[in-house]
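Entry: chain A
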Amino acid sequence: MKIIIKNSSPDPIYKQISDQLRGMMITGELKEGDALPSIRNLAKDLRISVITTKRSYEDLEREGFLETVGGKGTFVAHQNKEFIKEQKLKIIENRLSEAVDEAKMLGLKKSELREMLDALYEEVL
Partner candidate 1 sequence: MFKLIMADIKVLGNRIWQIPIGVFLFIFSFSFIPNLEEVYKIHHLIYSVLIPGLLTYELLRDEQKHGSESVFMTLPVCKKTCILGRYIVISLFCSLSIPVIYLSEYLHITMHAKESIIEFSRIGSISIGVLLVIYYTLPVYYYTKKLMRSMGASALFLTALLIITDILYSHSYRLSLDNNTLIWYFKFSGIIASLVLVLKVFEHFYKNIADRYTNDIIYTTIIFITIDRIAAFQNMLLNYISVNKYLEIFLKSEKHIGSYLLFTALSSKHGLDLIIVGISLLIVIFLLFVFHKNFNDKFNRNMILYILSPVILFHVFSFLISFHSMIFYYPGDEFYWNIHLLLIYMIFVVSIIVFIMISVRASIYLLKNDRRHS
Partner candidate 2 sequence: MNKIIEINGVTKEFEGFKLDNISFGLEKGYIMGFIGPNGAGKTTTIRLIMNLLKKDSGDIKIFGMDNSKDEVAIKDRIGFVYEESYFYEHLTVKKMKDIIAPFYSRWDDEKFDEYCSVFGLLPNKKIRDLSKGTKMKFSLAVALSHNAELLILDEPTSGLDPVFRDKLMDILREEIQDENKSILFSTHITSDLEKIADYITFINNGRIVFSDQKDVLLENYKIIKGDSGILTGEIKSELLGVKENRFGFEALCNVEKQNVFSQFEIVTEKPTLEQMMVYMQNK
């Protein structure tokens, strides 16, 4: 399991963690029933505050991605992965249509928009 925190990122640390964990659960890197490290263990390894890790886990728990079994730890919850993937695809579709609208208003050609998309993919990774 790989979690990397970027200091320069505008996102707060707890959000970076929950985003990365969520991503792993969607791609299947973290399967249902997998045990996650305790909040303290994670805090120690990432060298951050335990309150931060606690917050990420709480957020993910609220979203339904994680569940805590008292005394045993935190595990990846049973969930409808397909449903989640669909939700995410919808968000991407909405955002892309926004981008397309803006491009059309500016008079950008499809190929130019595609170039931008390629460049962005290279950058964010």
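The rule is simple: a residue touches a chain if its C-beta (ideal position, glycine included) is under 8 Å from a C-beta of that chain, and two chains touch if they have at least 3 such contacts; residues count from 1.
On the choice of candidates, all candidates are chains of the complex that A comes from, given by their letters.
Just so you know, these numbers come straight off a predicted model, no measurement behind them.
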Fill in: Selected neighbour of chain A [touch, this complex] from 1 or 2
2
Discussion item. Show me the residue ranges of chain A that touch candidate 2 in the complex, using the header's touch definition.
Written reply: 7, 10, 12-14, 40-41, 43-44, 47-52, 55
